[in-house]
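Heads up, one of the protein chains got dropped from this complex, but the rest are sitting where they should.
== chain A ==
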Amino acid sequence: MVEKALLAIFLEGVFIKNFLIIQFLGLCSFVGVTKDVKSAAGMSGAVIFVMAMAATASYLLYTYILVPTGMTFLDLISFIVVIAALVQLVEFVVRKNIPSLYRSLGIYLPLITTNCAVLGVVLLNVQSEYNFMQSVVFGIAAGVGYTIVMLMMASIRERSTFVSIPSSIRGLPQAFLIATMLSLAFVNYFWVIPI
């Protein structure tokens, strides 16, 4: 396998392999927490942190425990354990330090545990045989891509509440339409950076 430059991995993670609207991972938070920019930003911060930490921890776990013992088939279940623990940790910290954010995130904070985007990052790292730095960069990139899309979506949805549209597509249908258009915009990155 050809060694990829870190910048290429980063850009690929943010734009071309964008987790939310190209790979369709982690959609429940995408629809659920994008009603206002503030909570979308908070959620994104938490997700960046969890993704970077999960990429780090899972790389160490995979390379230094699972591979030497020949237990690589345990990757899925052990990654889930690691991610769940990390999310719990983030929840403790947020609850202690930013109670207002904790309240506005509500159910979605524990939902990062089952957020397939986080597990997706970790499994893609293993699949692409990235080394340590590449894994961490890809983790951060995935988080940054998530953040960009979350903020775009939240801003659009915040503004579009003032638009008069038929009541039959108000709310979630409208959100799906916005998501479609965002997704189409991001698909164009395939041609911008051919990899």
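Assume a contact is a pair of C-beta atoms (placed from the backbone, for glycine too) under 8 Å apart; a residue touches a chain by one contact, two chains touch by 3 or more; residues count from 1.
We adopt the following convention: contacts and distances are computed from a predicted model.
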| item | value |
| --- | --- |
| Choices "Ferredoxin-like protein", "Formylmethanofuran dehydrogenase subunit A", "Ion-translocating oxidoreductase complex subunit B" or "SAM-dependent methyltransferase" - which one is the UniProt name of the chain not shown | "Ion-translocating oxidoreductase complex subunit B" |
| Sole contact to the chain not displayed, among A:5, A:81 or A:133 | A:81 |
| Of A:11, A:33, A:47 or A:61, the residue in touch with the unshown chain | A:61 |
| Contact residue for the chain not shown (choose from A:71, A:165 or A:184) | A:71 |
| Residues from chain A at the interface with the omitted partner, ascending | 61, 65-66, 69, 71, 74, 77-78, 81-82, 85, 88-89, 92-93, 95-96, 99, 106 |
